[in-house]
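Handing you this structure, nothing more for now.
The complex appears here without one of its protein chains, the remainder shown in place.
A and B label the chains in the order they appear, each numbered from 1.
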Amino acid sequence: MVTATLVQPSNPALRDPAWTGRLFWFIALLILLAPALVATEFRPWILLEPDNLKVSSKFLGDFFPPETNPEFLLLIAKEAWRTIAIATAGTFLALVLAIPMTLISTRVLSISSLSGRMHLLPFAVRQVIRWILIILRSVPELIWALVFVRVVGLGPAAGVLAIGLTYSGMLGKVYTEILESGEHHVATNLMRNGSSRLQAFFYGVLPQNSTELTSYTVYRWECAIRASAVLGFVGAGGLGQQLDNSMRMFNGGEVATILIVFMLLVGLADLLSAWLRKVMQ
Amino acid sequence: MAQKGHAMMNSQANPWFRWNCSVCWVTLGLVLLTILSFLTLDLQLGRLFSVDSAKRMGRFLGELLSPDLRAIFLHKLWIAGLETLAMSAVGTILAAFFGLLLAIPASKSHANDPAHWRFLCRLVLNGLRSIPELVWAALILISAGLGPFAGTLALALHTTGVLGRLFSESIENAPQGAAQALRVQGVSESQVFLYATLPTIIPQLMSYTFYRWENNIRAAAVLGVVGGGGLGQMLAFHMGLFQMQETSSILIAIILLVVLVDTMSYIARRLMSR
Partner (left out) sequence: MPNQLSARNDFGIELSDVTAYHPAATAQAPPAIQGLSLSIEPGEHVAVIGPSGSGKTSLLLVIAAALKVKSGKVLLNHQSVWELATRKLQELRGNLFFAPQTPPLPPRQRVITALLAAKLPRQSFFASLMSLIYPRDSKEASEALAQFDLADKLWQRVDRLSGGERQRVGLARALLSPATVWLIDEPLSALDPTRARQAMDSLITHAKDHGITLITSLHQVDVATSKFPRVIGLRDGKLVFDLPSSEVSKELLADLYRQHEHELYQNAPVLPDSPPEPAPVKIIHCR
């Protein structure tokens, strides 16, 4: 059957001209994929080895019933709140850091560029800020958290700082994009008539972009909740830390409870942020 | 802050505060939430801004500026970087395959499609999606042991959920003309999918998969922190031993990888949109 279909017709006009290309890319993919499989130690069958199977089935078996001891539930509720609090405080920190950087780096609000080209100093400052934003957001929050756990010790502070720094980079970039994509002549006019950069921002730029800015911020907050739940794995507090503890003790029931709470939390944040964005419109 | 700006503007046009102003209430709620967060978190701000902590930060930064550049270590770093790339690629390919496999029953492809499995498949996809890669990796470690295989599987599981969801939305939103024409001819659903639906949506599926791959490269770089292989595992290892020179090189390598991926995807997007 296979060979019958793959025999090429004798008439050259009836031969698939794309065939050789497809064959080439298929083989190229295989050649690239083989070392990748080796590098990732891709051996699915080890999951089925009796020893591993015994451990995993025991662990998974413990999932049911999930731990419902009131003391534990209270602990989890506390950790869930800590997760939310870390996310909120982190987002706030990110806002505090991002807003001044946005105001400086937005070209719309450049007074010197009103008369043709930007001056050298403001231009240099703007470029430095842009690079800082790039570096801040390029380092994943987990790496920041690892670093801060080293510097400020275990606890929520590391999580707040990690989220604050990474997200200030993201917020700053997106805020700048939003501000620069809109209509500029109101702000330009205001500054031409002698108003300051901040006045131009509040009266010329913010009004037309406020919805988009808030909706993006709320959305970031939702992302922060997902992130802060994970940051606990490196000791930055919250649900992740509790999950890590329970997993180290192979306590399936506790892990199950935490996972359920985790999914509920993420789902709730999802709904809440969608609702907030709708209300803010 | 932007929320406040919005509320302020509203209040300029209207009386200063109205009971039925939902934006005001939401803003108030957010402010309260922020204040409560700072109050309840034991942030130890005193310690954070102490001389001691500043010293430690300074020492740490200083150590970061002296990366380990021995050839033998750079070679190890290169291998770990390749491992990270391989993890993301294998994970994404697996996810695209299984995501499509789950997306087909998870979507109601036309008005008369009974879609018996839709609810169950959506549930599975949502479950896979709502647990982050890192948590998956920590769970899989128990059955697969430390190493890149656990990380790959973790990426594959989470991404299956994400891609499956996106794919099934593509299938449901696909233009129905071509598919309907075949259906009316009495062609079976599986063949309709192969000959009409799939060719219509394949560019979308490809772009989703590439977007996720880009994301997964970054995720793979940190997955190792919990033991999932790649650069992250090296980082956790050397950081745990306080070997700051190596740590610094690894951090730089991760940042370079992320910046490289961002730049490539930016260039690719520019080229595609042209």
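Basically, a residue touches a chain if its C-beta (ideal position, glycine included) is under 8 Å from a C-beta of that chain, and two chains touch if they have at least 3 such contacts.
Note that this is a predicted model, so its numbers are computed, not measured.
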Among B:Ile35, B:Ala54 or B:Leu194, residue touching the chain not depicted: B:Leu194
Contact with the hidden chain (one of B:Gly29, B:Gly62, B:Gly127 or B:Pro175): B:Pro175
Considering the whole complex, which of B:Val51, B:Leu65, B:Val184 or B:Met272 touches the chain not shown? B:Val184
In the full complex, which bits of subunit B touch the chain not displayed? Write them out. 166, 169-170, 173-175, 177-178, 180-182, 184-188, 190-191, 194-196, 199-204, 207-208, 211, 215, 218-219
Take the complete complex as the reference. Which residues in subunit A touch the chain that isn't displayed? 1-2, 5-6, 9, 11, 13-19, 219, 223, 226-227
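The rule is short, and it goes like this: only the chains that are shown with their structure count from here on.
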Could you state the distance in Å from the CA-based centre of subunit A to that of subunit B? 7
Quick check on the complex: what are the subunit B residues that touch subunit A? 1-3, 5-6, 9, 22-23, 26, 33-34, 36-38, 40-45, 47-48, 53, 56-57, 60, 82-83, 85-87, 89-90, 93, 127, 130-132, 134-135, 138-139, 142-145, 147-149, 151-152, 218, 221-222, 225-226, 229, 235-236, 239, 251, 254-255, 258-259, 262
Under the definition above, what is the set of subunit A residues touching subunit B in their complex? 33, 35-37, 39-43, 46-47, 52-53, 55-56, 59, 81-82, 84-86, 88-89, 92, 95-96, 99, 134-135, 138-140, 142-143, 146-147, 150-153, 155-157, 160, 202, 206-207, 210-211, 213-214, 217, 226, 229-230, 233-234, 240, 243-244, 247, 250, 255, 259, 262-263, 266-267, 276, 279-280
